[in-house]
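Only a single protein chain was left out; the remaining protein chains are all shown in position.
When the chains are written out, they are named A, B and C in that same order, and each has its own residue count from 1.
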Amino acid sequence: MNWFLKGVRKGVRTEKTPSDVAPWSTELQFKGIEEESGVTSESLRCPTSAIGPGWIAERCVYCRRCYPHYQPTGNHRMGVVKRVEKRFQRSFYLYPIDVGTCGACNTELRLIASPQHDLTRFGIFFTNTPRHADALIVMGIMTKGMREAFRRAYEAMPEPKLVIALGACAISGGIFQTEKIEADVVIPGCPPSPYTILDALIRAKGGRGW
Amino acid sequence: MIDQMVEALIQVLGTILVAPLYSGIAEKLKGVVSLRRAQSVLQPYYDLFKLLKKETVVPSSASELFVYGPYFTFGVYVLISFVIPVVYPRPVFLTPTVDFLGGALLFSLVSFVKVLSAMDSKSNYVALGVSRAASFGFLAEATLITVFFAVAISTGTNNPYVESAYASNPSHYLALDHLLATVSFFMLWLFETGKLPVESQGLSEMGMIDDSLTYEHSGKPLALLKWGGYIKAYLLGSVWLNVFLLPWGGQVGVLGAFFDIGLMFAKWMILIAIVLVAETSLAKLRLFKIQDHLAIAFVLSVFSLLFSVI
Amino acid sequence: MKTRLIGEMGGYLLYSDHLEEIKTTKNTSNTSQEGSGRPVGSLIFQYGPATGGLIESVGMNIETFGEYIRTISVEPYKMRTISISRSIEDLLLSVERVNGNFAASHVTAFLTALENAYGVTPPRDVILGRVAQIELERIRNHLLVTQRLTEHAGFSVPSANLLYLVEEVNRVIGRAFGHRYFYGVNTLRGFRMDWQLDLPTLKNIVDEFQEVYRGILDNRVFIDRLQGNGLVSIDDSIGPAARAAGLMYDARLDGDLAEVYGEIGFNISRADSSDAFGRLLVRGQEVSESLRLIGKLNIRAQEYEAGWLDAWEKDIKGFTGGGLGRVESPSGDLAYYVGIHKGTISKVLLLPPSKVNLRLFCSSMTGNVFTDLPFNWESFGIWMSEVGVEFV
Partner (left out) sequence: MVALIVALLMLGLSPVAALINRRSGYIACSAGSAVFVYYGMTNYSNELSLFYVAAGLVWLFTSVYSLYYDHHRWLGPLYTSSILGMAIALTTNNLLVFLAGYEIMTIPAYVTIGLYKKTDYSAFVFMGFGELSTILILAGFLYSYVVTGSLSFSPLTTITPFMIAAFGFMVKMGILPFMVTEWLPIAHGNAPSNVSAILSASMTLVAVYGLTKMALLTPRPDLFGFILLGVGGFSVFFGAFYAYVSDHAKVLLGFSTVENNGAILTSIGVYLTAPTHTLASFSLITTAVYVLAHSLAKTGLFLDTGMMENEYLILPRILKNRLSDVGGVLLASSMSGLLPTVGGVATWALLESLFMEAYTLHSALSIIPIVTGSIIAMGEGFATSTMLKFIIFAHIFNKRSSNEKTRPLILLLLGLLILAGGSATYIFYRPFLASNPALGLPFGLIASEFSSQPFGAISPLYVLILPSLIGALVIAVFGKPRIRRSEVWNSGAPLNEAYTSFAYSNNIRLMLGKLLLTHIGRDGVKVVDVFWSLTHTVAKLFISFSRHFSRTYMNSRLSWYVIYMILALIVFTVVVVA
């Protein structure tokens, strides 16, 4: 009873529009004085050669060495959706698999379930078995131990299904410079903020984004 | 004859089609109380609709049982919805197929087939959950039987419809045996539908009991299992409402049948409210404490039996 | 203060005041022992690597004859190797990503090791800044752990409320440091900070946490899941696990930052039960303590000219040596040893707290049942990411 009342009293805390996104998890833009072509990954000592020409979201790990030439714009909608699956419009179940993360992607992914973000209002849910899943969210660098598990998880999922690569490690090898994982949806960031993740997920199922 | 058929149709469709809604509402409210905007109340329908369109992945060594078991269990649930007063207050077409006890036996038939179908996948996670369900089964099944008899014995008939009418009489309603049975059945309902404090639909595989029965299924069979789950919750819940907690207000006649669907909605809002409080203020019991929960329910039902004859 | 054993790092045993080579190999395997041989009807139940119940990938081989856990052995499936043969600044970026949730602790320990190697001490403001980051990290982690516990108990309202607070902490961090996990914040020269730390908001968060925390402690059923669950043998434990058992084990007392902590008046938090419940109690107290400490720091962004850094950049031939850095991460002692040969980094040893906690977890699982496993697991605050890392 006690907690029921507390819950009612506290009320709904889901936010209507995105707000308060950490700058260094958003899109970077050239703000330098000289020509953009003048600055390169080498000249800025970019550890993942994410500069030139322009800023390559997939590679960036936000080490800020390119600052002040490149500065955050505050735009979190960086996800790239290569395949839209309209059938998941109203019911979209995710099975996350961590193939070698530092743990930050995992936490940020969990945080899209926080009352502020509340993935369920978009008809998105986590599930604990690939059999019930519509999308496989893969994060981290592909380690030897997890390669097999990743394959099995993909095998275990019924068609139609999406593969979503989350975070710089998965989509480009990130700071560890390992292989990139092929996916239908690519969500850049190190780690991507909950806003970036939600936005991409919504667009992946045919929505207008967040 | 025709009228009964129409009434039967309304009752059965009113069960199959409306059942998911109540789960949807309950989940929505639970979400709202836990600080979230939460999903649409129609979410269960969306899920079912999507699953019906998806492919079905079958474990390599599973047989037809795995694929078609769910179809059968769904059939049994539909049959039960003919039998017990879940919408319409009078017997409808095919109602006499089984009496109250027969209904209980049909429920255990369902769980029997469900378990075999799930175990056919040979998954250890399914086995883990099944072994738990099996070891609580003896109390659950017993309570279901005794609680159904609790009313049977006070009325002298095992016909649920007569019992409903009988309980609507205030003097019978307030009798100790009826009250005990009511409490007992509610506790059982919490267990049967995987509600707190017994179980909660979480992500952790280690805590699964009922969830394990759908763990390996996918596509259409999964849809039918989930749908069957909604129907089961609706059937048992409605029996509790119509025979135990609120045995009043049922209207007869074809038009009455339509009215009854609305009435059931009203009654269910009350049940959902009760469950909502339970679900949001309780935490999950330790595994072996669940048998205490069930033992209490069982003992209560036995007491109600005793009080009804002495 | 008496010496205590912390753990094993690459062929050495780390004590609170020195490092010594291992002569006799003692069993530090992640396996709990009961009896020998396999009883009739028992099986090895494989849980993981890919689970829905745990945040990270981890494999557990549970020997059971049904519900009752006889022995358990944990294997980290995601093994990452970090090459030390790259620029020290790039290496720093990798160290940040050893464990994202403890990034500040890792970077601080690593940098402290370097600084000790070169025998320099950074300005006070830099050290205060690092302390602040570690304490913020602690608050977030303890909130997260509590949230996980309530989630496993199906305790929906507190669980949601705590997740809300975790997100809020992240936002406070993000506003002040520009990044929610301190990535790219710390450099060899100090640390970057864009805005003042929003202390009032942080205070509100912690106040609300305390309210929730008291609320869940009132719930008998929830407490029942934790009490008597995961009793550890306290002798060689660390961090909250040790303090839950009433020990004075805390790197903030004997680690590299002990001095600063001493000056700002750090009080150790302890409990008197070495089970999951005790660990929750300790975390509950530490959240408030961390807030108090942060309040006293009033940090501001700072860069400094690290003398050793220039030396290193000019690569003076023949600088050879090593340094040890140890801090108290949210889950216990975290230590780095950095060896430098002729001006380049030749060896990095890591002792992550999760490695020790993992051993404690396994030893405390025997006799438990499956359903209590997640509670015990979360109560240690283990992160597999830092266990699976290897510097080559």
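Brief remarks on what is shown
Simple rule for what comes next: a residue touches a chain if its C-beta (ideal position, glycine included) is under 8 Å from a C-beta of that chain, and two chains touch if they have at least 3 such contacts.
Model, not experiment: these values are computed from the prediction.
The chain not shown here is in contact, across the full complex, with A, B, C.
Only one of A:47, A:79, A:123 or A:158 touches the chain withheld from this view, namely A:158. Of the candidate positions B:21, B:41 or B:109, contact with the hidden chain is made by B:109. Remark: the omitted chain is touched by one listed residue; of B:58, B:165, B:264 or B:282 this is B:58.
Within the whole complex, the absent chain has one touching residue among B:131, B:169 or B:201, and that is B:131.
Check B:9, B:41, B:67 or B:252 against the missing chain and you find that the one touching it is B:67. One chain is missing from the display, and on chain C it is touched by residues 34-37, 39-51, 57, 59, 64-68, 369. Hidden from this view is one chain, which touches chain B at 1, 4-5, 52, 55-61, 63, 65, 67-68, 71-72, 74-76, 78-79, 91-102, 105-106, 108-109, 111-112, 115-116, 119-125, 127-128, 130-132, 134-135, 137-142, 145-146, 149, 152-153, 156-159, 205, 215-216, 219-221, 223-224, 287-288, 291, 298, 301-302, 305-306, 309-310. Where chain A meets the chain that is not shown, the touching residues are 97, 129-131, 146, 148-150, 152-153, 155-156, 158-159.
What we mean here is this: only the chains that are shown with their structure count from here on.
Note on interfaces A-C and B-C: more C-beta pairs are in contact across A-C. Taking each chain's centre as the mean of its C-alpha atoms, chain A lies 40 Å from chain B. Averaged C-alpha coordinates put the centre of chain A at 25 Å from the centre of chain C. With touch defined as above, residues shared between interfaces to two or more other chains in chain B number as follows: 33-36, 203-205, 280-281.
Residues of chain C found to touch two or more other chains are 51-53, 155, 157, 160-161, 164, 219.
Residues 31-40, 43, 46-47, 49-50, 53-57, 203-205, 214-219, 222, 276-277, 280-281 of chain B are the ones touching chain A in the complex.
Remark: chain B residues 30, 33-36, 124, 128, 131-132, 196-197, 199-200, 202-207, 279-289 touch chain C in the complex.
Of all residues in chain A, those touching chain B in their complex are 1-4, 7-8, 10-14, 87-88, 90-91, 115, 118, 120-121, 123, 125-129, 131-132, 134, 156-160.
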